[in-house]
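Omission of a single protein chain aside, the complex is shown with its protein chains in their original locations.
Chain naming follows the written order as A, B and C, and within any one chain the residues start at number 1.
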Amino acid sequence: MRRALTLAALALLPVAVLGVFFVLPVSGMLARGFWPDGSFDPGGVISVLGRPRVHRVLWFTVWSASVATVVSVLLGLPAAHALHRREFPGRRVLRAALLVPFVLPTVVVGVAFRELLGESGPLGFLGLDGTPVAIVAGLVFFNVAVVIRAVGASWESLDQRPADAAAALGASPAQVFRTVTLPALRPAIVSAASVVFLFCATAFGVVLTLGGLRYSSVETEIYLLTTNLLDLQGAAALSVLQLVAVVALLLVAGRLRAVPDPSVSRVLPRPRRLSRQDWPGAMATLLLVVLVALPIGTLVLGSLQVEGSGWGLGNYRALTTRGTHQALLVPVTDALVTSLRTAVDATWMSLSLGLLVAVVVTRRSRSRAERRVRATLDGFFMLPLGVSAVTLGFGFLITLDHPPLELRDSPLLVPIAQALVALPLVVRTIVPVLSGVDDRQRQAAASLGAGPLRAVLTVDLPVVWKPLLAASGFAFAASLGEFGATSFLARDEHPTVPVVIFRLIGHPGPMNYGMALAASVVLAATTAVVMLVVERLRVPSVGAF
Amino acid sequence: EGDDSPATTAAGKIKDVVLVTHDSFFLPKKVVKDFEAQTGYHLVVKASGDGGTLTNKLVLTKDDPTGDVAFGVDNTFASRALDEGVFAPYSFDAPAGVSAYDLPGDDDHALTPVDNGNVCVNVDDTWFKAHDLAEPRTLDDLTDPAYQDLFVLPGAATSSTGMAFLLATVSAYGDAWPDYWKKLMDNGARVTAGWSDAYEVDFTQGGGKGDRPIVLSYDSSPAFTVPKGATASTTHALLDTCFRQVEYAGVLDGAANVPGAEAFVRFLTSSEVQEALPESMYVFPVVDGTSLPADWASYAMQPDQPYSVDPADVAAHRDEWLREWSDVTSQ
Amino acid sequence: MLELQHVSVSYDGKPAVVDVSLDLPVGEVLAVLGPSGCGKSTLLRAVAGLEPVAGGSITWDGADLRGVPTHKRGFALMFQDGQLFNHLTVGRNVGYALRLRRAPRIPARVEELLDLVGLQGYADRLPSTLSGGERQRVALARSLAVEPRLLLLDEPLSALDAGLRERLAVDLRGILRAAGTPALMVTHDHEEAFTVADRLAVMRDGRVVQEGPIADVWRAPADPETALFLGYARVLRDDAARTVLASAGLPPAPAVAVRRSAIGVRDGGGLVGTVLASRATPEQVRLVVHLEGVGEVDAVASLDAHAAPGETVHCAVDATRLAILPMTDASLD
Partner (left out) sequence: MLELQHVSVSYDGKPAVVDVSLDLPVGEVLAVLGPSGCGKSTLLRAVAGLEPVAGGSITWDGADLRGVPTHKRGFALMFQDGQLFNHLTVGRNVGYALRLRRAPRIPARVEELLDLVGLQGYADRLPSTLSGGERQRVALARSLAVEPRLLLLDEPLSALDAGLRERLAVDLRGILRAAGTPALMVTHDHEEAFTVADRLAVMRDGRVVQEGPIADVWRAPADPETALFLGYARVLRDDAARTVLASAGLPPAPAVAVRRSAIGVRDGGGLVGTVLASRATPEQVRLVVHLEGVGEVDAVASLDAHAAPGETVHCAVDATRLAILPMTDASLD
């Protein structure tokens, strides 16, 4: 009984937030589809599902996201090893740099990719422009950092001794990896992969810009149906499809994550020097650096080209202005301040909610029913990733308009929406590590007189500290880069950088395009610096308890 | 007259006028200040998405509008908004020339024209000179093998600019428009997602130095491709390929501040706003006799006979046209 | 004073501790002995409040502890595998409980405790860089730092060499005596139990089969199995028992437990037998002898005795190393 009450108390806040800011708006939009004229008419929705175009779109979404997820994991794993378990000069910078794509506005990246791959671009000879390969490369570009970070956070503190034990029983390094390391990493890998899959499956800008017309995903389709055709039945049908797919994915992921005994021994990380055996990691890292550096390099070069006057910093200087022909209401620098402020808010919100959720879902269950409840909660908080930003954005407008939920003009709406998108990242980064904490460590603390909170500070905090930093980096980056929901909700006087970039890039004018590139570079650089700083934070002294 | 309508509440606070618009909306600060000074209202702007998003947002929130006045619904989306009863009728004595742009079928006069612009095919003059090739002039020319692989345009499904071009072809070819598109695609037209993609990446005069000298853009675009110190633009619009877009403003049905909304609609047709339109939103004014910026006067030509489609037709067939267009272009 | 009444603990329905009743007055140390897997650690965990009690009650000074969470019981448990905090230095591990209650002069006290367990100067090391025995000693020091109302020690010295174990056992005894702290200590070292504890509880299959003052239990095991567990080499019955008892000058009894050292090869010993096997140990030679009128028994000879297999030897019986058993129907040997 007491356990149930504690569970409910801890889960209350996150569930309430998600209920108001996710479930309510999304069901509002779905209701418009199912009750087109005020009367229940599911037939319309169901008939949409029969359209051949819907099948084609669904198939493309599933396979492109799957391939991109697999590639991200295959490249991300060795890179995570190199970047989180090996010591070499510059690894922190690389770690931060690889997260940069995560915040770049997809429109800008799409443009950069197309400049590279286009017929006249430096890589035009590959003939990839408009092909699925380019789309997958774009998806991987954005998301490989998720794998590196989430898996790296779990990997870096992994105890070496079980691996030694396997080697001492005759297991080769590959066998050690398969039988010992991989099982310990599995929750983190599955977590990261499911997040990546959701990002890829709901990717909007990348598919749009790189896919040309031939390829559209469920997300772009929902966008078209909702904003252009106002075909709410069609949009609802696809949204339901998305939700069903997400739930299926979560069930599979839950299965794959489940280990008979999740406890994993962790130590303070002491990375070894990079050595010859580490070539897979080194190669993967190199490959990724190239994959990430090429488009970003294109951006940087583009940003240094001032229209009409050749090379120079003109575009950067112009960031303090409102663009040619006053394309903007506020200078980009102001938008950057807004972005950073919003990101700080979104970060603390998602971190506190994420921690609560992580604690709730990782506590050992005493009964089957309790385990069910926790697993359901675990999946519940992943849902925001699987739903179109348009659906959510319109949903806010039509549901949060009555007291006491008269919230659609609240300045908190943007950070809250961003926090909801970042929440699954936070949860999925922390949970694999937290669930590996041996309960007996907490018991040891209790048996020395530590109360539950103290036990958490002693045992859990030091172990999740690094993942927590990684997660806050994620949350911050996700917030900085969020465009879909933000563009719906941001108030005009206070746009974020991606909103401003989107505006710039869509407005003709000699410098607007260059400024958009420069703003993207500044956003990227800001992210990298913030990541570097965050990585250096140590456990506060209270945690050392 | 509404000019002396109360701008403050009983408590003496300045009343807000909330403008719902798309993300291309922009007016110089000074102009906004003047509006506030003249009327005593405070203007609050809520901008997001493009014209289509704006329209659908208005439709979805019509029972509980998020503002008082809307600007940016264009002639391709306006029917839907009218059918759904988003706007409240509002007539006033508009300046000369405005009524020429009135929306066909808007009998209650719910929408007031504010600006207009044309989506036209643009060509890179320098490229054609360098390649010693005559520039295309008409829609039909674009399917000429001489111009194979030279045209880039944003898609109709993902870009309002692209949608306008589709409507131009519908207007030009009637039910045979899909055949035209088939030929266009066979001739190597490249379709991108958005305008910026086409113009900045693929167009030879865009930011990225692309490889296609023919692009779908606006009649105003040539004004932006005048090199520093030069006296001629490097591009020009093909005035026989244009589709006219008109943007409207209207008072929202159920607005909290109807007088304020009406004041703002009137303000949009004032000469101050009309003169600012080209520089701030790249569109032409609708009021007769409004003076244009020098660049525009010399480089931005407007077509005499742009294509147009009856808004009611657009509303009725948009869905079907788009689906058919997708089929043709993605083969 | 700790009182356990009919305590049972189960894991997923499988009983691990069954109907255990024990008393532990203040100032006494109770050693818990029993075969591997018999439920000793579970018993300690239940007392600490880490396992839910399925039946019975645990009380402290008469107050029922049911529902009192571990950290409020004021007991300290030293885990069998130490459970050091890997991310804290040795010093911070040891000082953990002191910091919890904001004790004064923590560093000095930590150094004192580390000194006690022979780890001077280890305060800044991380647990992962310690040897097995060093880790165990840190865990011991950490639980001693708590100064609890009751100390629960789960094989506190098992990873240590004999010399250190003996020294620490004596020290432990001193500390517990001085503070009057009662303790429950699991051990499998009989010597250690003798050194530290006042009383002894022998567990088997989750039950306490015998409990009492330590010397009493040793002198009079409750049944043949307990006798064997306590280090008696064999249990003899009937005729064999009678013959051996007679040789020791004791009255006959139906069953007698015999330590290995109870039967010694001695010139002029009253029993005659043939050596079946012999094996030298540091102190003496261990024999298996077939004694006339008794059968196969274990015996010892001094290292210089002639006692190769096949030889005939005379043996004497040491009455102090026999234990007369109450006869039960069990038929173990």
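The definition used in the following text is that a residue touches a chain if its C-beta (ideal position, glycine included) is under 8 Å from a C-beta of that chain, and two chains touch if they have at least 3 such contacts.
Quick caveat: nothing in here was measured; it's all calculated off a predicted structure.
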| remark: Among displayed chains, the one left out touches A, C
| field | Touch with the omitted chain, as defined above, among A:166, A:232 or A:519 | value | A:166
| field | Omitted-chain contact residue, chosen from A:124, A:183, A:271 or A:297 | value | A:183
| message | I'm checking contacts with the chain that's been left out. Which of C:61, C:267 or C:304 qualifies? | response | C:304
| message | To test your reading of the contact rule: which positions on chain A touch the chain that is missing from view? | response | 161-162, 164-173, 175-176, 179-180, 183-184, 259-264
| chain C residues that touch the omitted chain in the full complex | 11, 33-37, 40-42, 80-81, 118, 129-134, 137, 154-155, 158-165, 188-191, 194, 215, 218, 228-231, 259, 261, 279-284, 302-304, 318-321
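Keep in mind that, in the parts below, only the chains that are shown with their structure count from here on.
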| query | Viewed as a graph of touching chains, is the assembly arranged as a line, ring, star, complete set, or other? | reply | line
| remark: Ranking chains by how close their C-alpha centroid sits to the total C-alpha centroid puts first chain A
| remark: Separation of the C-alpha centres, chain A versus chain C, in whole Å, is 56
| task | Report, in whole Å, the distance between the mean C-alpha point of chain B and the mean C-alpha point of chain C. | result | 91
